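A protein chain is absent from this complex, but the other protein chains hold their places.
Up next is chain A:
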Amino acid sequence: MSTTLRKGGRRSPAGHPDAPPRARRRWSAQKLFDDKLLPLLLVAPAVVVIAGLVGYPVIRTAVLSFTDAAGLSALTGGEINFVGLAQYREIIGDPILRRSAIVTVVFGLACVAGTMLVGIAVALLLNRKFHGRGVLAVLVLLPWAIPHVAASYVYKWLFNDQYGILNWALTQLPGVDFTGFAWFNRWYTAFIVIGLVVIWQSFPFVSIALLAGLQTVPSEVIDAAKVDGASAWQQLLLIRLPMLKPLLLVLVVISTIWNFKIFDQVWVLTEGGPARQSEILAISVYREAILQLDFGLGSALAMVLFTILILFTVVYVRMAREEQP
């Protein structure tokens, strides 16, 4: 009965002069519970689980990053000392680790840009009606379904200096000789291959999500724009994409988180080499913490990666908020 009353009260237009003020006051405690406490209570179990699963490891890693925990002795004997910012200073002072952090950001952003561009392009293509669209949509999804490691091995073979089909294909072009060209000898060519694998595997998600979004753009709006003489580019840049901006921002956040954290692809293709030239933070963390058992330094590197991701996410979320009226 009370629910009906409240609901009824809510449904009445705001500021309706006939609304009984007594009823409003009478149910304010209930309203407070419904609006403030109930959501909190409902969310609480999830918050507890997330705090346990995410919060605890993050805090533990943060604490470890201020210690010199290293080697088996730290694990067995607990020989751990607080060293303040020493691990972070080491990251800044070590040319390889410093470079790894910068490369992670630059290469990560490049991958995000590539993923979004290819994703948008393919979504626009799939949004058109043409013969074989369904087949193409399935094909587009395939790279997403392949495990990272498997895909990376495939690319490793495609780009193999001796037996790779790519060098052979490029060499067939007139005036081009890619015989024995070693893609993984230098960081810049290695990153081209790694970037290709990453984008090839991450654009399908963006495409499919955007395709769904594009189909929600009302055709009247587009028709009206056409009547007003807007070119196809103008329709895209001034109407379709702006309307999908919130969705685009979410996709950028997700891509950023995925592409900044890549590990499998780099590990399979180059292991961060040659001579650690193609190392990114996820690889550095593995090298220091797991291979070297330097848990302090590894934790500090993980915190750097974590901080970078948080910073980017905050910026994106701000941008998304500004969009809302």
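The criterion applied here is as follows: a contact is a pair of C-beta atoms (placed from the backbone, for glycine too) under 8 Å apart; a residue touches a chain by one contact, two chains touch by 3 or more; residues count from 1.
Heads up, the rule we're going with is that contacts and distances are computed from a predicted model.
Peer 1: Looking at what's absent rather than what's present, what does UniProt name the missing chain, "Extracellular solute-binding protein", "Alpha-ketoacid dehydrogenase subunit beta", "Aldehyde ferredoxin oxidoreductase" or "Sulfur reductase DrsE"?
Peer 2: "Extracellular solute-binding protein"
Peer 1: Taking the entire complex into account, which one of A:Ser73, A:Thr171, A:Gln215 or A:Thr307 touches the absent chain?
Peer 2: A:Ser73
Peer 1: Tell me which stretches of chain A touch the chain missing from the display.
Peer 2: 71-73, 75-76, 160-162, 180-182, 184-186, 270, 273-276, 287, 290-293
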